[in-house]
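For this view, one protein chain was removed and the others were kept in their places.
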Amino acid sequence: MLDKRFVIPLQEINREAFASSIPDFNHRSEIMKTDMGYKCTITNIVRLTEQEKLFQLRIIDNRERDIFKFKPGQFLMLELPGYGEVPISISSSNSNHEFIELCIRKAGHVTSALFTVDEGSHVAIRGPFGSSFPMDEMAGHNVLLIAGGLGVAPLRAPLFWINEHRDRFLNVHLLYGVKEPSQLLFTYQFDEWELINHITLHAIVEHPTGEWQGKSGIITELFDDISIDPENTYAVVCGPPVMFKCVCNYLDKLGIPMNRMFVSLERRMHCGMGKCCRCMVGSTFTCVDGPVFNYWSVMNLKEAI
Amino acid sequence: MHKGTTFEKLKIASFDFTCCEGCQLQLANRESTLTDFLDLLDIRNFREISSEQHNDYDIALIEGSISRPDEVERLQAIRRQAKTLVAFGTCACFGGVNSLKNRFSLNELAVEVYPGMEVETGLVKKISEVVKVDLSIPGCPVNKEEVERIVVSLVTGSQVTLPKYPVCIECKAQINTCLFDLGEICLGPITRAGCNAVCTTGKTPCLGCRGPAEEINMAAFLELVKERGLSENDLREKLAFYNAFEGLYQP
Partner (left out) sequence: MIYKVISKAEFKRFIDALVRNNSSFGPRQVDSDFRGKALYQFLPVASFDDIALDYTATSSSAKHFFLPFREELSRFIFHDEDWEQQITYDANPIVLIGLRPCDISALNILDDVLLNGHYPSPYYLAKRKNTFVIGMDHLPLPDCFCKSMNHHIVSSGFNLFCSDIGEEYYLSINSSKAFNFLKEFDTRDPLDEENCRLAERRKLISNSFLTEIDVTGLPSILDIEFDSPVWEKWGNKCLNCGTCAMVCPSCYCYSVEESMETNLNGAVRQKKLYSCNLVDFAEVAGGHNFRPKNGDRLKYRYYHQHRGFAENDNQQICVGCNRCGRACLSDINPKNVINDLRMEKESCLTNVLSSPCRR
């Protein structure tokens, strides 16, 4: 028989109460869903290339859909039950409250499984997490969006923002480099971006194939085509690790201040919440302090690029 | 399964070569999930549990090493049929205990083991020395829990993975006393995890049946054994036991 006087009582942690008491510490979003995901229906899947598909998701619950808000540059954790979670940056416009678009490359275990699911399937999302591009700060200036390969996916969200507020920006250039022409993403939107939104688009291909009419070479060669006023320009860079350094060095030489150059880094987050330390760069977390950093802070971070 | 994910049973066959058949026996182990496990399989050929034999399998589990010419032919025939050939268990992956035989002359062995009998026997080879191996599941015997996880991965189209880190991680999670503290040589620091440190939890030093973990630091390991004044002979015996560290040290 237990002596009740000495039994330590169980203190239950109530899920709902705990979730509602979590402070929105950085005002980056109005929701904090840290462990339980929002259930979504995959409403549409578009195959973009051999390796990439665009998934359109819709949060099923009306209330949850209303409160899910994000800023361009943020990412979310996408869960396919039974397979696991992956961090994916959001590729759609943050003014679109009906759908979320994610451009996904078949690279690892979860993304390979995602490539086999059909429209109508259910997945879950946690987030949004991380920092975002300072769109309001960038307004009133020229903008260079520089994307290498799949790096165009996270840049699509700020691009939408710019398109929706086009009169607030001066010249906007999208510099986009890929290995082969077949890897170009969102080609079906190029005309719209150029003709309707007056974005100047420059694409370059490292290994051109037969039909390719455009430029060939590496992305920094595109800088020869543009003339910008470095004093009045913001640059946003996203691409594979090897690309950052040479592009940022180039921008630096052009005279763009480091605090006006933004990069979006990629690491393998496991939690999204600055706990698991898998995405550490230097002493900061790609998931909480990033993925969007200005170049000055990245320069300070050891191993960042 | 939920919507968007589909599965088909694996058309599987299991074959034994030079081995103790202990790894195959593991397939019938772990009764708590055995019926669920068998539901994932369409067993086409498996001498140990069914007399029915068909040759229309996709996945072939190969247990044992190769030590006779007729085994080579049989294995090559299996390779022609199988879409996925699995080296199943330590003997198949590395040669296993059987490889100890390679230290002696074949004549001497035949006389000692089969006196007065005509035997056809050769040097022991691991499966990958004879045919292409698609997937390796090491272990002496294989860990049924891991086999189950891999079978589920194959059925659901997930990536099949083995831990890249060494046994120490799993051993420390069991709050075990380090066997080096007890003055033993344990291969845990260089051996691939996935066994849940079953031997070391039972205070038996690891002999490395699961083979090397990824990017092991063999030089530092050999050095620390030396610095601790432990028997180099014992170390070499242990490293050679399953033939799993072949090429990673100077025997």
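Each chain carries a letter (A and B) given by its place in the written order, and its residues are counted from 1.
One rule holds in what follows: contacts are C-beta pairs under 8 Å (C-beta built on N, C-alpha and C of every residue); 3 or more make two chains touch, one makes a residue touch a chain.
Everything quoted here is computed from the prediction, not taken from an experiment.
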>> For the chain not shown, which residue from A:Y83, A:F133, A:W161 or A:W193 touches it across the whole complex?
In response: A:Y83
> Which one, B:P166, B:G194 or B:G208, makes contact with the chain that was left out?
Replying inline: B:P166
>> Considering the whole complex, not just the chains shown, which residues of chain B touch the missing one?
In response: 1-3, 7, 33, 36-37, 39-40, 148-149, 152-153, 155-156, 158, 164-166, 168-169, 172-173, 175, 177-178, 180-183, 188-190, 213-217, 219-221, 223-224, 227
>> For chain A, which positions touch the chain that isn't shown here?
In response: 2-3, 5-13, 15, 18, 22, 25-26, 32, 34-37, 39, 81-86, 107-109, 111, 122, 124, 241, 266-268, 270-271, 273-278, 280, 283-285, 288-289, 302-303
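Everything below uses one rule, namely that only the chains that are shown with their structure count from here on.
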> Between chain A and chain B, what's the gap in Å when you average each chain's C-alpha atoms?
Replying inline: 42
> Contact residues on chain B for chain A in the complex?
Replying inline: 1-6, 156-159, 161
>> Looking at the complex, which residues from chain A come into contact with chain B?
In response: 42, 81-83, 108-109, 112-113, 116-118, 120-122
